[in-house]
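One protein chain is absent from this view; the other protein chains keep their places.
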Amino acid sequence: MQQHGEDAAPLAPTLAGTLTDEGHVCSARIYYADTDFSGFVYHARYLEFFERGRSDCLRLSGIGHIPLAEGAFGEPLVWVVRRMEIDFLAPARIDDIIMISTRTVSISGARIEMKQVITRDGMPLVTACVEAVLVTPAGRPRRLPKDWAGLLMPKAA
Amino acid sequence: MQQHGEDAAPLAPTLAGTLTDEGHVCSARIYYADTDFSGFVYHARYLEFFERGRSDCLRLSGIGHIPLAEGAFGEPLVWVVRRMEIDFLAPARIDDIIMISTRTVSISGARIEMKQVITRDGMPLVTACVEAVLVTPAGRPRRLPKDWAGLLMPKAA
Amino acid sequence: MQQHGEDAAPLAPTLAGTLTDEGHVCSARIYYADTDFSGFVYHARYLEFFERGRSDCLRLSGIGHIPLAEGAFGEPLVWVVRRMEIDFLAPARIDDIIMISTRTVSISGARIEMKQVITRDGMPLVTACVEAVLVTPAGRPRRLPKDWAGLLMPKAA
Partner (left out) sequence: MQQHGEDAAPLAPTLAGTLTDEGHVCSARIYYADTDFSGFVYHARYLEFFERGRSDCLRLSGIGHIPLAEGAFGEPLVWVVRRMEIDFLAPARIDDIIMISTRTVSISGARIEMKQVITRDGMPLVTACVEAVLVTPAGRPRRLPKDWAGLLMPKAA
């Protein structure tokens, strides 16, 4: 299942970040669009960076949004976020380069729980616990395939 | 301190919502911009609706962002969100009209804690506990004025 | 076809703005989410305000997004924007109340052209010429129903 835009890959070797023993890590830049008039990043925009981390962690683990939505796992499926606990520890600013780390904590039933942290120069800026659920387009939850735990749970001892 | 755009007020009597004994309530519409390809509202966009609720609650209580930022309380001040716990219970969709309710739970030091809920036809869709802090443009927290508790805490017994 | 959230309507009499002989007018507030670190509104956010104007103009004219998407006009249909010319004349700032005016200029084939302006206290801030097209979910353009010209073109002489 080839993805649109793969030709651009040579230009973007790390566009999707990297899988690690712990989970996944990628980086991103802060642009005008991410900031607000306080001079800092608007708090809701961190959730978009967290989404990039989760999406790329899943993609590199072989679970892309397009195959999911097109029924590769039996019927069309999309992710919905069910719960987030977010601590905003320190602000990012325009032009900053941030790192987004994602680690799967548990998988059970239709639900996946991930811990994420955004850092800058190693300093944690925002942490999040995220619960997401796999649902049909009508919103009905669907059990995650059994082998996803093996794909997504950390390999580190 | 007149606000830009007040001439439009006759057209928008409820643009800022309404103060109640419990706190504040306002309504909003879901547009294309709020949705994602799942067909539901993108989870981070609910945080913008919550921000509207808090901003208008503060505004109607006499604490507007512009006076704050211009130093009406001694020095320039802006709000930053420190912590959020969010439960996404049911999704909103394009064209839905939602209601955003905001209630102040506690005020202490530089910190305000609010409980918020987004409903549609009385059904809760998203709930949030939000801690926000008043800071200088350099990011240093500043104690909230003492009389703000009287302005913001619920009047209901 | 009742819309979700109509119970909130008494709280929001003007939530969808007003049809006029010229077209449509509604108002909106600037929040943190709309601004960037320059202190002004982020330029792309004006496009969301324009979308609200077009969406509500269509809705009040009897052409809601939900009926369109659900096939009320023969098959599922959504709007895509094909072209925009935007002049950013003066900036809006946090807490400003803006007015969004929308006027249909022409309807032909699958295409509608609208002129829009955002004002504050009568002063134009941003103007836009917008071409949008009605398409199927697969992206194929579909001719607008003949009677839409009567619904949408200005009544003013």
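Order as written gives the chain letters A, B and C; numbering starts at 1 within each chain.
One rule holds for everything that comes next: contacts are C-beta pairs under 8 Å (C-beta built on N, C-alpha and C of every residue); 3 or more make two chains touch, one makes a residue touch a chain.
Every value quoted in this text rests on a predicted model; they were computed, and no experiment measured them.
K.L.:
Pick from C:G71, C:G109, C:P137 or C:G150: which residue touches the chain that isn't shown?
P.N.:
Final answer for the missing-chain contact: C:P137.
K.L.:
What does the interface between chain B and the hidden chain look like in terms of residue numbers?
P.N.:
Residue positions of chain B that touch the missing chain: 32-33, 35-40, 42, 44, 93-94.
K.L.:
Touching the missing chain, which residues of chain C?
P.N.:
Missing-chain contacts on chain C: residues 37-40, 43-45, 47-48, 51, 69, 78-88, 90-91, 137, 139.
K.L.:
Could you please point out the chain A residues that touch the chain left off the display?
P.N.:
Output for chain A: 3-9, 11-18, 25-29, 31-33, 48, 51-52, 55-56, 59, 64-66, 69, 79, 92-99, 120-122.
Assume only the chains that are shown with their structure count from here on.
K.L.:
Nearest 5 degrees is plenty: how much rotation brings the CA atoms of chain A onto those of chain B?
P.N.:
The C-alpha superposition of chain A onto chain B needs 180 degrees.
K.L.:
Hey, how far is the Cα centre of chain A from the one of chain C, in Å?
P.N.:
Here chain A and chain C have centroids separated by 32 Å.
K.L.:
Using mean CA coordinates as chain centres, what's the gap between chain A and chain B in Å?
P.N.:
27
K.L.:
Express in whole angstrom the distance between the two chain centres, defined as the mean CA positions of chain B and chain C.
P.N.:
About 25 Å separates the centre of chain B from that of chain C.
K.L.:
List, in ascending order, every residue of chain C touching at least 2 other chains.
P.N.:
Answer for chain C, listing residues that touch two or more other chains: 32-33, 93-94.
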